[in-house]
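Single-structure report; data block below.
Here the complex is missing a single protein chain, while all its other protein chains stay put.
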Amino acid sequence: MTSAPNDRRFVLTLGCPDRPGIIARITSFIAEFGGSIVEAGYYSDPDNAWFFTRQAIAAGTVPFELAELRDRFAGVAADFGPGTEWQLHDTGERRRAVLLVSRDAHCLHDLLGRATSGELPATIEAVIGNHPDLAGITEAHGVRFHHVPFPKDPAERGPAFARVRELVDEHDPHAVVLARFMQVLPAHLCQHWAGRAINIHHSFLPSFVGARPYHQAFARGVKLIGATCHYVTAELDAGPIIEQDVTRIDHADEVRDMVRQGRDIERVVLARGLRWHLEGRVLVHGRRTVVFS
Amino acid sequence: MTSAPNDRRFVLTLGCPDRPGIIARITSFIAEFGGSIVEAGYYSDPDNAWFFTRQAIAAGTVPFELAELRDRFAGVAADFGPGTEWQLHDTGERRRAVLLVSRDAHCLHDLLGRATSGELPATIEAVIGNHPDLAGITEAHGVRFHHVPFPKDPAERGPAFARVRELVDEHDPHAVVLARFMQVLPAHLCQHWAGRAINIHHSFLPSFVGARPYHQAFARGVKLIGATCHYVTAELDAGPIIEQDVTRIDHADEVRDMVRQGRDIERVVLARGLRWHLEGRVLVHGRRTVVFS
Amino acid sequence: MTSAPNDRRFVLTLGCPDRPGIIARITSFIAEFGGSIVEAGYYSDPDNAWFFTRQAIAAGTVPFELAELRDRFAGVAADFGPGTEWQLHDTGERRRAVLLVSRDAHCLHDLLGRATSGELPATIEAVIGNHPDLAGITEAHGVRFHHVPFPKDPAERGPAFARVRELVDEHDPHAVVLARFMQVLPAHLCQHWAGRAINIHHSFLPSFVGARPYHQAFARGVKLIGATCHYVTAELDAGPIIEQDVTRIDHADEVRDMVRQGRDIERVVLARGLRWHLEGRVLVHGRRTVVFS
Partner (left out) sequence: MTSAPNDRRFVLTLGCPDRPGIIARITSFIAEFGGSIVEAGYYSDPDNAWFFTRQAIAAGTVPFELAELRDRFAGVAADFGPGTEWQLHDTGERRRAVLLVSRDAHCLHDLLGRATSGELPATIEAVIGNHPDLAGITEAHGVRFHHVPFPKDPAERGPAFARVRELVDEHDPHAVVLARFMQVLPAHLCQHWAGRAINIHHSFLPSFVGARPYHQAFARGVKLIGATCHYVTAELDAGPIIEQDVTRIDHADEVRDMVRQGRDIERVVLARGLRWHLEGRVLVHGRRTVVFS
């Protein structure tokens, strides 16, 4: 389910130690002020007794503003035990994304097209490229493009990454999207953007970590290739997976065919994962994600 | 999610007019006696303001038996307005299925194999065939087989259907499965088994209703073929759909290839739809179904 | 398999009455001048004894030009009986496409992006819209946009269609793509562009022909929605199918969710079908297609 554009909602996401009565507590809190729950997702992880929920409340049924809703809910959440984490956001406030790109255009074209068509629940605030190639199409969509050249020597890239960080942080984005950025983020940026930096990897992880996954897939002779959208963490291609998909290939497909067919999967997997993230549908849970899609 | 074998649950399913506070009312009721909700699904249909839920409560956290739980919940449900329907069942009570078959063996083999392996949350109480061909394999799985011959003239099949009805009703089954039965049920049986009679149709409905769907698919030149598991209603192949799936074909696939590939889809779609039905995951909603899978 | 950009080929497609020896005749012809067959597809339709083939010959192994190859092959094909049809094209000559659009942007964005990225084996020569909305993005990709307003009354659209025909025919395109054009082509244009006009329909045909297929799909309660790329013929949504695909939905998906998810399928199905058409991989065979993908 998606939110209708004019259909403003307050979205609560929460993770806390599991015990009986939490759903009752939350939904009674909402019922007390006459709130109408439009979407509700629940999940209790039996392995470590943790509880997750996402509730979308019709904003029109809430007799006060988001700030007051937050204040009131804080009182409820205070009872939910150590480690409780929650957020409340207003779908009426447009979310912000910044994209990092290199030369590969397909994910950028796709995301710009979606943003322009209103398919993406966010504005693309800026695109930052380590090559200038994609400036033209970005600007044609009315989006600011920044070119930050990267030195060849990885050891000398510190200032370039610092500049990227600065440009990104100006927008305080809800999502920093590595749209085929092809650069490994340094640990300090993984840390700084934790839970907001999203990558698209062109393999069905955990197969074919690292460079040239289609070449690896060809060598192994797999019959399906895939793509993985995941949160960026300090360990390469090992962050929590948001979404994955695959497509069938056969023996006659060479690496260049895989690259072409893989693009169709990369586009869709990234767009889907990014939308879920922006709509507050993804809760990170150790190395796994809970996705209330 | 599936129930673990030893993991007894009380499962509530409910549909009622939608209004704020229903979830709070139900979950507070459960919380009051310390019940632990293991799985919860909710859906509010915005078109006709109807609310649906399925709650699985760990039986070990309920301090009384099913009958008393039913009595108590009846008091809650009484407030939910006209048209409210609900059920509470105990996963500890094995469900019962009866299968109707003809000569095609693949769905029968599959369901018998699943029942024997413990994959099906039901016992197969009996298999009834209008041909004797499948008696041997049925009995090899320790299941009773009844042969009810059908006259060639459809106008004379009344007594045969009466006999089938009698044999089925002896077991008061939760599911009457038309596992490639190839006979159109008369209206009185559709009525009598409403909500319990499940058919597998070998096309992606609503395409190719009626006889010889693979021939129809071949003639139209479609690039995917499918199967549909649906509740049986008086209108042929038009009942509420529980599950569907498809598989890719190409120009070189003749009708016999479609038949072969289609079987793989039929088996899985029927088994999946039947499992959801038996676990109380399917709520019928006019011509549509709500499936808390 | 796709052609590599620098990997020029002569592509032969042929359909003729089936009889033993045709493959030998064709491949011996190619072997005589030392031609290297890079890709070969064959299909014999047993129902009507018709034979189809597609052969891609490495251009570098052919000691003469396309015109002479055509002359020589004409001598071979002359023996293949009445009804034989064949073509020889040079992948070194870029193919031309013209797009017809309305207001829906997603297929246009996708095809322009693919053309710009070199993913589409054609240049987009022009885009013609019955609304001006998509002029900006078209021109940003360096493609000419023509706005041809359509009168509200269908009976008065003759001149508009005449103008569209004129604008299209200027480019003598290999493909006329109805990229969510939303207008039914008049019979004379279906005839005039027969085998070149390609439509994307937003349902899994033959289900949900005509208007508002997602509304039809919602009402029927299907569990998968799809899209179909097909040749345009005078009978609405009944032309030979080139490609189809589906995506899973559930009860919580409203029509607007189907519209959104459907777009991902429409984009990919149209792009795939169009690419196969442009590469000479699709042979029409009555109401069916042979696709050497």
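Letters A, B and C name the chains as they come in the text, with residue numbers starting at 1 for each one.
We adopt the following convention: contacts are C-beta pairs under 8 Å (C-beta built on N, C-alpha and C of every residue); 3 or more make two chains touch, one makes a residue touch a chain.
Predicted model only: the values in this text are computed from it and were never measured.
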Using the touch definition up top, pick the residue from C:G35, C:P173, C:G239 or C:G262 that touches the left-out chain.
C:G35
Residues from subunit C at the interface with the omitted partner, ascending:
20-21, 23-25, 27-28, 30-31, 34-38, 40, 42, 44, 46, 61, 248
Under the stated touch rule, tell me which residues of subunit A contact the chain that is not displayed.
43, 46-47, 204-208, 219-224, 226, 240-246, 250-252, 254, 285, 287-291, 293
Of the residues in subunit B, which ones touch the absent chain?
1-2, 4, 39, 105-106, 109-110, 112-114, 116-117, 119, 136-137, 140-141, 252-254, 256-257, 260, 263-264, 268, 271-272
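Here is the rule we go by: only the chains that are shown with their structure count from here on.
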Can you check whether subunit A and subunit C touch via the same residue numbers (shared by over half) or via different ones?
same
What's the rotation angle, in degrees and to the nearest 5, for a C-alpha fit of subunit B onto subunit C?
180
Subunit C residues counted as touching two or more neighbouring chains
252, 254
